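Structure first, then comments.
Heads up, one of the protein chains got dropped from this complex, but the rest are sitting where they should.
Showing subunit A:
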Amino acid sequence: MKISADYDRCEGHGLCAEQAPAIFELDDDAELVHHFDGSDIPPEQLAAARAAVTACPVAALRELP
């Protein structure tokens, strides 16, 4: 499973990083850093990743098959 991030839509609320710190991070300028952009999410991170997708308050993250 991959997760796409819509960087224009992201407002930096950081809820994704709270749910899945190994995948998402906000840098010093509060810009979203997606450590697995374009690559598969490691199996042990799937649950946290899905929690991040559904927690994003502006729906900037999407689960791709």
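Basically, a residue touches a chain if its C-beta (ideal position, glycine included) is under 8 Å from a C-beta of that chain, and two chains touch if they have at least 3 such contacts; residues count from 1.
Methods note: contacts and distances are computed from a predicted model.
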Inquiry  = Which of the following is the UniProt-recorded protein name of the chain this complex doesn't show: "Cobalt transporter", "Cytochrome P450", "Inner-membrane translocator" or "Xanthine dehydrogenase family protein subunit M"?
reply    = "Cytochrome P450"
Chain not shown, touching residues in subunit A = 11-15, 18-19, 26, 29-31, 51, 54-55, 57-59
